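Excluded from the complex is one protein chain; the other protein chains are retained at their positions.
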Amino acid sequence: MESYLKDPVGKVIVIGGGIGGIQCALDLADTGFYVYLVEKSHTLGGTMARLDKTFPTNDCSTCMFSPKMVHVASHANIEILCLSRLLELNGAPGRFTARIEKQPRYINEEKCIACGECAEKCPIKVPDPFNGELGTRKAAFLTFPQAVPLKYAIDAKNCLYFTKGKCGICKKICPAEAVEYDQKPEILQIEAGAVILSTGFEPALTEMEGEYGYGRYKNVVTSLQYERMLSVTGPYGGHIRRPSDGKIPRKVAWIQCVMSRDLARNRPFCSSVCCMYAAKQAVLTRSHEPDTQTTIYYMDIRAHGKGFDQYIDRARKRHGVRTKRSMISVVYLNPENDNLIIETFDHRLNRKKEEAYDLVVLSTGFKPSDDFIDLAKQLGLVTNPYGFLSTEFDEPVSTSKPGVFVCGGIESPKDIPETVIQAGAAAAEASILINVARNSEIVCEKVPDEAPMDITPRVGVLICHCGTNIAGVVNIQNVLDYVKNLPQVTFATDFLFTCSTETQQTIIQLIKEHRLNRIVVAACSPKTHEPLFQDTLRKAGLNPYLFDMASIRDQCAWVHGNDPEKATKKSKALIRASVARAVQLEPLYDSSYRTDNHGLVIGGGVAGMTAALTVADQGFHVHLVEKTDRLGGFARNLKFTLEGNSPPKLIRYLIERITHHPNITVYLRSRLISHNGHVGAFYGTVQNENGPVPIRYGAVIVATGGRPYEPTEYLYGKNKRVLTQVEFSKRLVEDSSWASRLNRIVMIQCVGSRGPDFPFCSRVCCAAAVKNSIQLKEINPGAKIIILYRDVRTFGFKELYYLKARQKGVLFFRYIPEEKPKVYDDNGNLTVDFTDRSLNRNFRVEPDLVVLSSGIRPNEGVKQIARLLKLSMVNEGFFLEAHVKLRPVEFTTSGVFLAGLAHSPRFIEESVTMAKSAGQQAMKILCKKEMTISAAKAEVDPEKCSACLLCVRVCPYGAPFLNEDGVSQIPPSSCAGCGICVSECPSKAITLKHCTDDQILAKIDALLEPTDSSFLFPI
Amino acid sequence: MKLSFYPGCSLEGMANDYCESIYAVFKTLGIDLVEIEDWSCCGATAAHSLSEVMSVILPARNLAAADKMGLDIICPCSLCFNRLLFSQKMIKKKIFHIPWHVTGDTRVLDMTRFLAKPSIIKLIKQCVLKPLDSLKVVCYYGCQMVRPPKITGYADYENPQTLDHISAAAGARVIDWSYKSTCCGASIGIGRREIVESLSKRILQKTQQAGAEAIVVSCPLCQSNLDIVQKDRSEPPTPIFYITELLRLSFNYKGNPKWFKMHVADPVPLLKAKGLL
Partner (left out) sequence: MHNSISDPETATEYDSCEQREFIGDRGDYFLNRIQGETGVNVSACYQCERCTNACPISGFMDIKPHQIIRYVQLGWRIRLLKSSTIWLCLSCEMCTTYCPNEVDVAEIINHLRMMAARSSITPKEKSLAVFHHTFLEELIKSGRVNEFRLMRAYYSKPDILHAKIKNGTFKQELQLAMTLLRKGRLKLSAPKSKAVKEIQKAYFQTRGEIS
C-alpha cells in the first residue's frame, strides 16, 4: 500500500455526473489531475439538471448549471464516460484499477451532430423518465436540450429495431451515418490514484408505497415531477398543467415529509431540502399563475440555511403562499373532477374539514439509487442503515475504504451549495493523497493561433431562445429579421440554447464560414455567460475581446415579461447597440505574471486550521493568522457533539499537526493590517506584538469564525439559574453529580435568532438542545426536560437524535413568536409560562434551570477584514459568497475564499468540509506558476496626464501611482477595470480598454437611434 | 380442499344470509368448509375494550380448536379475523396464561384473501355462468380486515384489492374509489346513532359520486351499518352485497329473490333492471 502512495497515478475517477461529480472533477482537473467522470445515464446533470429554479434566489437552474457542464465537457483534463458503471475496483490508494462497463448508446458519439432527425422520425413514443414519465419521448432521444454530451441515443428497450427487428428508420435517415445498431457493451480498464463517489440520490417514493395515492391518482405528483412541470424543457413547456386533463390547477397543495421523518417506514431521518423546495415551488407557482392558491402542509419548516427564513417569510407574506401546520394522512379522489380531497381537523370549527385541490405535490425525501447499493456492496463500503455513505465528523468526505471519498447527496440528503462544498472537500482529499503525481497526467489545451482577419468589421449576431425563457416573451423571428437587415451585420441566426456545447461547435463553424470578426450574442446575461462565448471565439481563432453581449433575457424577457411587444422592441435596441459597439471593438491581449505560491488563512479556528492543512498538505506554504493567543476558535466552547464526537480531541489533533507542519507559519495575537496586490500575487502586513511582518501570498482564505450570542432576554445574566446551551453542556460534562440532581429544566429555542433584530436561523441550536437533553437523560433519566421550540430543525440524520430524545421522554412544546415564553423570578422560584397551541392550553413550570439556545453571531472585527479585502457582507454580518448555489466558498473578489462560521452558522463537520473545499479552491491559484490577467484594464496616456492625482485618490483598489516620469501609471495587475478613474480624470487621459469612450458612445448613440433600420451607424 | 370455518356470532344472527351464501359458494367451488367444533365468540370490541386477557383468551379457544383440525382457518367476519390474529400475536408473546393448548401457528385467512388467490379466482371464473357485467360496484373493505397492517398483513391497506379481484372475476364492473377502508362507524350506533349515520351516509354519498350502483362488502357489521342507514332514505337504494351473494348470483345459483329479502336496501329492483334476476 505504502509504495503506491510514493508513486501514485495522477488520475482520479469521479463516479456520478451530477453537480457534485462535476464540481469535484473541475476542482481536481484545475489543480493538475486527470479526471474520469463516470456517469450511469446518457448525460451529465443528475438531479440539478431536472430542477427548474433554485432557492433562495429563484435563479434558473439550467442557466447556472449549463455553463458548468459546458466547462466540464470542454475541459482537456476531464474525460466523460457516460452510460458507464464501475464494476470492480482493485489495487490500493494511489493506484487503483477500475473495471468500468460502458453501455452502448447505439449512436456514434463522434459522428452524431445532434440534428435530431432520428428523434423526429422515430415512430416509438415512450414515457419520458427524465420528466418523471409525465411526457413522452421517442425511442431515439436526447435526454434534455442542454445534455452533455449533446448526443442522441437509442433506447434499445423500446426501439422497434431491437424489440421486433423492424423499422431501422433512424439509421436510414441519419445524415451523419451515426446510428450503429451493432454497438456492444465495452469493458474499460482504468488506473487512478483515488476514487470519489458522488452518485447522488433519487426520490424515495415509488408507486409501490401507495402513499397518498401516488401512482393511483393522476394529479398526485412527486416534487421532482412538479419541478419538471415548472420547467420550460419539461413535459408542458413550462406551463403548469395538471396531468389528468391539462387544465391549469387553481389550488395546489404540498404535503411535506413524504418518506421522511417516518419511523414507521424505516425512514426516520429528514431529507433536509424539501421544506425549501416546496416553498420555492409554491412561490414559482404563484408567479406563473397568480390566481392559483398554494398551500403547504408541514410540521416544522426547516429553513436552516443562510437567508432561508427570509425566503419562507417572503413566500408567505409577499407571495401569499399558505402554510398549514398539519400533517396529512390520506389523499382522497373526487372521481367527478379528478380533484383531490385533503381532510384535516379544523381546531376552530371542531370538525373535520375537506379541502379539494386540483393538484397535490408530494415533497418526497430521497434515497440512494438501487445501483449504488450494489456498488457499495461491491466496493465493501460501510453504509448507514438507510443506505447512505454517511461519514465521520472529523473526516467528512472519507468512506470506510482508504482512497475512496464521497460527496453530495449519497453522503446524506443535502442541497446544491452543501454538495458543491463537499465536492471541493472530496477533491481536496484526493488531491492530498496523490499530491506527488500532480501535473503528471494532464493534457495541455491547445488554443489555435488567432487567424488573420478582415479589416472591415464583419459582425455575426447569435440570438438565443433560452428555451422559452426568452422566446416565450420576445418575438425571436421578428428580432432576427430586423437584425439581419442592420447594415453592419454580416450574418445572424438563432439557437434554442446558444450556450450548449453543441452550439459552441456550430459557432466556430459559422465564424470560419462567414469570416466573422465581431460576435454579438443576444441572450441571458454577460455576468454568467460572457467567459463561455469568449472561449468559443478563442477556439475559432478569433480574439476574445471582439465580443459583445446583449442581455435580452434579464433585461427584456424577464423585466418586461408581461409586455412582449416592448420586450421585442427593447431586444432590437439592445442588439443594435451591441452591434454598434462591436464594430468599435479591437483585439486585446491578456498578460501574465508569476504567482506567489503561499496561502494566507485568516482565523485559527477549526475551519482556519483545516484550510491551512489542506493547502500545506499539498506542499504549499501557509501563513495562519489568529487574533487571539491560541488556536481553536468557537469549537473550544463545545465539549461533545450530537453524534458523540469530541471537538476538544479534534482541536488537539489539528493544533498538533499545525504546530509541527513544515509548511505552516502560525501568527498568534496577530491581525492582517494591510492587503494589496492581486489574485495570485498579494502582499500584506501582519501586525503582532513584535511589530509588523510583511508577507506575500497568492490566495486568502477568510475563516474569521463566529461567536455565541450573549442573550439579554429571559433573565440571562440576572438569574444564575438561566444558562446558555454552551454553558449547560460544559457543566454537564464537568459536574455529573450536579446534573443528576436536576429535576426539571426548560430549554428555550431561537434565543437571539429568527427575530426582527437577527432574522437568521442559527442552524445548530436545535441539535444542541437535543444533544444536551439526551446527555442529561443519560446521566439522570428522571429529569423532566421541556424544550420550547418554534420549529425543530434537526435536519438530515440529526433527526434520529430528535427521535431518540423524544423516546427518552424529553417533552417538546411548540410556541409561536407572538407568544414567546415568559421567564420570571417568582419570589425566588424561577418560573416559565408558555402556551401550547396543540392543546390550546397555558402552562407554568418551575424549573431548576432555564437553558437558552442562543445562536451564533459573526465574530467582531470582521468588518475590518471586509474593508481590507473588499468583501461583501449580508446584513447580519456574515460574509456574502460569490454565488449562493455554485460558488459558496468563493468571494466575488478573486483570490479570496471563505470557510466556516464566517459564512453562516454551521456544524463542526460542515466547517471542516467547507475549509477543505476553500483550501482546494485556493489550490487552483497556488498550484499555477503564473496568473493571466485580462487586458480590459485602465491605461494612462502620459501625454495627456496632468498629474493631478485624482485617479490615485479615487481608485478603490489603490492601483494608480505617480511614476518616475511624474505621470500616473496603472499596473494592470492591480487594476480591477472598474472605470472610476476614467470618468474622474479631468484631462481625459485614462482609457479603459474594451470599454473605450468611442465604444460606449457608439452604444449609446445606437440605442437612441430611431427603431427603423435606415439609420446610420456613427463609425 | 378443506378449510376450517369460523363463522362468528353475526353469521348466526343478523348476517345469516351471508352465512348461507358462503356455504353455497364454497359448495360450488368444491371447497369443504368444516365449522370449528363448538366455536365461541371472539370477544369482539367488548372484550377488547374491557379486558386484555379476555381479548386474547376468547379467540385462543377457537384457535386451539382449529389447531386440532390441522386446517387453515377461514374467517368471513373482519372483526373476528382481526381478533384471531391479534390473539395469535399475543399468544406468541406468551404474556397471558391460556387455559387451552394452542400453538398460535394455524394460518388465519380472511375469506376474501382466500378467494382472491389466483388459483381460486381461476376456479371462480370457471363457475361464473352469468357474468354481472352490467353491475357497477365499488368494493368496501372497512377497517378491521385491513388495519392495522402490522396485524392484518395488508400492505395495500389504503387500496386493497381482494374484493375488487373477486368481484371482477364475477364479471362485475368494479370502480376504483378512495373510500375502500374508511370507517362506517362500527358498533357505536348502539349509543351514538348520529355518528354511524354521518359516517355511513358519507360512504354512500361517495359511492354515488364514484358512479357505482352497489357496494360489495365482506364484513357483517359494515353491511348492516351501510344497509340500515338507508332505512328511511327517499333515494333509490344502494344495495350492500356480501361478496358471496354476488358470487352466488354470478354462479346462476338456482334460487330466487327471497335471499335478498333480509336487505333493508332492497337489491331486487336493481338486479331485475340489470337482468340479473
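By letter and in written order, the chains are A and B; residue numbering begins at 1 in each of them.
Just so it is clear, contacts are C-beta pairs under 8 Å (C-beta built on N, C-alpha and C of every residue); 3 or more make two chains touch, one makes a residue touch a chain.
Remember, predicted model here, so these are calculated numbers, not experimental data.
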Sole touch to the unshown chain from A:S287, A:Q807, A:S946 or A:S983: residue A:Q807
For the chain left off this view, which of A:L87, A:V330, A:V559 or A:V693 is in contact with it? A:V330
May I ask which residue of A:M208, A:L263, A:A356 or A:L1008 touches the chain that does not appear here? A:L263
Write down which of B:E52, B:D105 or B:D133 is the residue touching the left-out chain. B:E52
Touching residues on subunit B - with respect to the absent chain: 9-10, 12-14, 16, 38-41, 43-54, 57-58, 61, 99-100, 143-144, 147-149, 157, 182-183, 185-188, 190-193, 195, 199, 224, 228, 231, 261-264
Missing-chain contacts on subunit A, rising order, are 257, 261-265, 299, 301, 303, 309-310, 312-313, 316, 322-330, 343-348, 350-352, 743-744, 754-756, 759, 782, 784, 786, 790-792, 802-803, 806-812, 814, 816-818, 833, 835, 837-845
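Just so we're on the same page, only the chains that are shown with their structure count from here on.
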Just curious, how far off is subunit B from subunit A if you go by their C-alpha centres, in Å? 56
Residue positions on subunit B within touch of subunit A in the complex are 155-156, 158-159, 175-179, 209-211
Considering the complex alone, what residue numbers of subunit A touch subunit B? 210, 213, 216, 330-336, 341
